[in-house]
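Shown next, in structure tokens, is the structure this report addresses.
A single protein chain has been removed from this complex, and every other one stays in its place.
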Amino acid sequence: MTRYLKYITAAFLAVMLGAGANAADPLKAAFVYVGPVSDHGWTYQHDQGRLAVEAAFGDAVETTFVENVAEGPDAERVIRQLAATGQDVIFTTSFGFMNPTVKVSERFPDVTFAHATGYKRTDNLTTYSSRFYEGRYVLGQIAARMSQSGIVGYVASFPIPEVVRGINAFMLGMQSVRPDAQIKVVWVSSWFDPGKEGDAAKAMIDQGADVITQHTDSPAPLRVAEERGVFAFGQASDMIAYAPNAQLTAIIDDWSGYYVSQVQAVIDGTWESQDIWGGFNTGMVAMAPFTNMPDDVAAEAQATVDKISSGELHPFQGPLFNQAGEEVVAEGEVLDDGALAGMSWYVKGIEDTLPSSN
Amino acid sequence: MRIELEARGQPSVLMTWLSPVIAILLTLLFGVLMFVLMGQDPINALYIYFVQPLTSAYQIQELIVIATPLILIGIGLSICFLSNNWNIGAEGQFVMGGVAGSWVALTFHGVDGWWILPLMMVAGIIGGLLWALIPAFFKARYNTNEILTSLMLTYVALQFLDYLARGPFRDPDGFNFPESKIFSPSATMPLLSDGGRMHLGAIFAVVAAIVIAIMLWRTIKGFEVKISGEAPRAARFAGFNEKSMIYFSFLLSGSLAGLAGISEVAGPIGQVLPVISPGYGFTAIIVAFLGRLNPIGVIFAGLLLALTYIGGENAQIMLQIPDDATSVFQGILLFLILACDTLVRYKVKITGFSSRQTTGGEG
Partner (left out) sequence: METFIAILLTIVSASTPLLIAAMGELVVERSGVLNLGIEGMMIIGAACGFAGAVMSGSVFIGFLIGIIGGAILSYFFAILVLNFATNQVATGLALTLAGLGISGLIGKPFAGITIQREPIEFLSFVNDIPVVGPMLNGIDAIAYFGFALLLAVAWFLNRTRAGLILRAVGDNPVSAHTLGYNVLRVRLYAILFGGACAGLAGAYLSLYYTPFWAREMTAGRGWIALALVVFASWLPYRLLIGAYLFGAVTILQFHAQGAQINIPQQFMASLPYLATIIVLIAISAKQTGRAIHTPASLGRIFVPDR
């Protein structure tokens, strides 16, 4: 019985005192996921980052997570519950958690918040995201080299800037080595629907695409590529197990370094709210091993990775033209982060109309 | 072994009160079993599910926040189900209420005025009502199966909302992300307390429960509702119009679902998102049954269901119990409630293996 009294007291204390960790207590870090940890994609990679935090700090940090949190009112309650029960750092890992995170961060000024892929910050809420487009530029280059037909199929989720940016970067990567390359975009209106994603991949292969890439989360398009004998790229994590003969490489979201550094900064008292947008140079974006391709293609891809990493090459450097052929970025300039963040136009050469771009 | 049911002449009063209790006890027993199988301390797990949320003022408020739409919808559905009208499209009516009210909110975005919120509520009610009118009309006109039409319309409504959130309702300054502007203060539900999210909708729910309860138990209309469900033929002899009852029950439940929808959007959500309900319209069906189709009972049922949601989240945070376990839990709770409900109307007899042929009977 004493045990239950203890729980009740603890709960009351948590409410009364808010979050204020005792110095002797381990730092508590919580992660809020939009999908299941077992998705082997987006959420899985964030959880890998959480495990890296556990490994790096041992007993000094205690982590917890909540998976399958719906974007909307549920998210606010979960985040707040975490804040109210003594979590010191809370990572919310989906765009839809933005407004709930902002609201809770204002109410719990002593708790540190970090929100992935959003654009709203407060004194105790930082934002972070990856420059996945750097990886997509490399994928585009590889695709152009590996494609016989010069047609690549792109399984896309929703026309938000993140996805549009990825399509553009991929196209620019292709055009850098093969100016006449074509891209076919199919919108499946879902982040995760294995059946639909696979069907979309099949449809594009039937239309002549011989390399498939995706901005949806399931490995279904890779599986289709494996069976149809065409190439494909993994999404979010190394998916080679699903397609040993088809995967050329994968963009890997590696959050470990970021999570460890944030937790360290909180421990050191040096944490501050800022917008981190990490690319190859921070290790936040990494490439899976280059497989199923000739050595020269792999070498070229690696060279591109290095050039982007060192800043020698920017995927969105001028001259850049939009679909209508108008120059958007002049020679010698690069598209700034603000323009990248809100990107809702296609570069020249993409034969697709952005849905509902009204 | 065979299970046989024998109709009671009168619904058992004792069982009316006892059956939900039995169901909940059996669910707890099942919970113990499930948690043991998952390697958890069952008492601790049940404590976190059902007691711990009640120990924090904030979580009690959240309980009411979740229960609000469930109760509002559940009350309307009770009237439907009592009168033998199977509206299972409350989810769609909820969404259309949210859509209609949001349209008002976004049209007058930035405009300040006391009249905006009431106008949104009226629009929400009309949105839900019109969406419920479709199955009602076709049932009344052609006897079209309302279970199927109302369910199918739900999916149409969900797609419509998705379209709006990604298209016309989208915030032009929101980087193309699928969400609307955040509603201005005069288009947001007033909060009932500082520091929580409990909003005016909770008052709507309680008022609706009381009004509908009085209607049900103290007026001719209430008698008509009950008699239409229990004895349709008698209702016809009594001169009650079957069609008008179809319209009455559907429009009432549609209005309440629509009100719940706009209350949710203007309350805890505060903007239009591609999805505005985690299935409240369907969960409310469970709530209506758990509340024994009694408006006051629905209040308690709504709170209990809300408790399982919050308890499930807490169990995930504290014990890492996957949220799938919460779905299983809710499903089993509903199974057992439905099964125990049978005790009210029937005596359950468990007989041996004799495969006595059932013969005769007039049904």
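Chains: A and B, in written order; residue numbering restarts at 1 for each.
Keep this in mind: a residue touches a chain if its C-beta (ideal position, glycine included) is under 8 Å from a C-beta of that chain, and two chains touch if they have at least 3 such contacts.
As the structure is a computational prediction, the values presented were derived from the model and not from experiment.
Asks: Could you tell me which of the visible chains the hidden chain touches?
Replies: Within the full complex, the chain left out of view touches A, B.
Asks: Among A:Val32, A:Val104 or A:Met204, exactly one should touch the missing chain; which is it?
Replies: Residue touching the chain left out of view: A:Met204.
Asks: For the full complex, which residue in B:Phe160, B:Phe175 or B:Phe223 touches the chain that was left out?
Replies: B:Phe160
Asks: Which of A:Lys28, A:His115, A:Arg145 or A:Lys184 touches the chain that is not shown?
Replies: A:Lys184
Asks: So that we can see where the missing chain sits, which residues of chain A does it touch?
Replies: Looking at chain A, the ones touching the missing chain are residues 36, 38-40, 44, 184-190, 192-196, 198-200, 202-207, 218-220, 223, 227, 241-242, 351-353, 355-356.
Asks: Tell me where the left-out chain touches chain B, residue by residue.
Replies: Chain B touches the chain not shown through residues 3-7, 81, 86, 88, 138, 141-145, 147-149, 151-153, 155-156, 159-160, 162-163, 167, 282, 285-286, 289, 322, 324-332, 334-335, 338-339, 341-342, 345-346, 348, 357-363.
Definition applied: only the chains that are shown with their structure count from here on.
Asks: Along chain A, where are the residues that touch chain B in the complex?
Replies: Listed in rising order, the residues of chain A that touch chain B are 4, 7-8, 11-12, 14-15, 30, 64-68, 70-74, 76-78, 80-82, 84-85, 95-96, 99, 107, 119, 158-161, 164, 189, 341-342, 344, 356, 358.
Asks: For chain B, which residues count as touching chain A in their complex?
Replies: Where chain B meets chain A, its residues are 44, 47, 52, 55-59, 62, 65, 162, 166-168, 175-179, 182, 195, 197, 264, 268-271, 273, 275-276, 278, 309-310, 313-314, 316-318, 320, 322-323.
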